[in-house]
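Take a look at the structure below.
What you see is the complex with one protein chain gone and the rest in place.
Right after this comes subunit A.
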Amino acid sequence: MAETSSPKPAMASANNNLATKRPLYEIYALPAPIKTFPLPSFYPSNPLSFIQLAYAWVGQVLSPPPAEPSIIHQGTWSAATTSVHIKDAQSMRALWEQGFYGKGSLSRSEPNWLRREEVRRGLQEGHVSEIHTVERREERIRAKWERARLEQEIIRQTREREARQAEKHRAVEDANTAPKAHIPTEPLAPVGPAEILALPNSAASNLGNGFVKDGPSHGESSDDYSKTNGTLDSSLESSDDTSSTEAPISTPVIPGLHHLKRQKSVRFSPTVASTTFDRTDPPSPGHSTGPKQNESAALGSQAGAGVLINKEHLQLMPEEALWLNFALGVLVVKDPRSGNPLSTRELLNLFRQHSVFPPLTGPDDPSPLPDDDFLLHYVVYHHFRSLGWVPRAGIKFGVDWLLYNKGPVFDHAEFGLLVIPSYSDPWWQSSGKRKPQKTWQWFHSILRVLSHVMKSMVLVYVDVPPPHKFEEALESGLADALKLYKVREIMVKRWSSNRNR
């Protein structure tokens, strides 16, 4: 396989012609910020393919393409955010599109703060995921408000009905005091054998017509039992009440909340449904529509006057920066003070010092061991990047890395990685080093969070070499030092005996 390169005009124009919708596979055609030109395959069954192969080979031999990587991106180290900032617009797009490196500092992942602002100010038409998310959340807030309103309405109606019934009971009591004077208003605990037999689960209830058989001594008290179970005996109801109880159960369909299932079916009057609720009516009319409407006038005048400055940069995590610098060689990180490019060793030292909070940058601070947070995470990052996965930060789910198959625009992350150091070397055992003590609650809570978002949990054990071996190998190069680490993965899945048969 021969590697050649060519200038990438597609990247420069990527930002401009967003209006003309390009397919995803075209935008994200390159899985890494380097270009490869593989020779065509040779099929013995098809002799013509040999000619094609020979032609391509001769062409590449005669005019060897310039060395890859053709474009080296420039970044600046930022100690304040412990990261590398990319400010050049073309580099930002290129690093995002070719392998999903970094995150827009003011966006959820893809750097599109400028576009979001332009769309909000009406300068541009388009779909921005952040705006879409805000709209979806607002709809959810409205739906939850409506659900709460309906629930309060149901509670109110139940209370009114109960009050009416209590009044009716009292009226009946007053009318014929003698025969039915013993009707209890509250359900009494069953004490006699006949009452216990009349309870719903007993054999008597199976034999009987209803699921509650009227106890001889309790009279109407059985109705109270059945009422608590949600079925109202309509024989007691007067004519004005039957209309509401016999009305079909109308489950309110709340937009955005249809998956939130109702626990019980409670009957309520059709007048509830007729109190119409305007979907565009938010719980807080002045604010929930947010800057889209409130600020658009002010922002519009602003935009007319001045140019919108992009406040966003692409922020590379230290692990991503070292991978791009050391493994791919497509990134140069500059020192913000002197402006000089930092070597890979300098970067490594810087990142290791800043992997704790507050950073160990003082002259008296101890030098980090081979099990410092940066190296552990970098080893895992390097491992999965080399295998073609796209690891991204997983702090939102409480894990160390999220693992994407192709990238965040194509699918959701399939796995959540937890990095755990393993001190298997005898040197560590003799030095008394113990692995971090994590509780079962910690493990379980992360597992449940991940399973809730349909991700599998992977425990990634990193075998850490002893310090003397590590320092020795580091003298001959970072690649040799990294070879001393071993990565083992264990996937954990909750087994529920009822579901997983």
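Here, a residue touches a chain if its C-beta (ideal position, glycine included) is under 8 Å from a C-beta of that chain, and two chains touch if they have at least 3 such contacts; residues count from 1.
One rule holds in what follows: contacts and distances are computed from a predicted model.
For the omitted chain of this complex, the UniProt record lists the protein as "tRNA-splicing endonuclease subunit Sen15 domain-containing protein", which is one of "E2 ubiquitin-conjugating enzyme", "tRNA-splicing endonuclease subunit Sen15 domain-containing protein", "Transcription termination factor 3, mitochondrial" or "Signal peptidase complex subunit 3". Considering the whole complex, the residue from A:39, A:53 or A:106 that touches the absent chain is A:106. Of the candidate positions A:48, A:80 or A:189, contact with the hidden chain is made by A:80.
Within the set A:22, A:159 or A:311, the residue that contacts the chain not displayed is A:311. Among the residues A:89, A:393 or A:492, only A:393 touches the chain that is left out of the figure. Touch with the chain that is not drawn comes from one residue among A:166, A:356 or A:453, which is A:356.
Annotation for subunit A: contacts to the undisplayed chain at residues 79-83, 102-107, 113, 144-145, 148-149, 152-153, 156, 281, 283-288, 290-291, 311-312, 315, 317-318, 355-359, 373, 392-393, 395-396.
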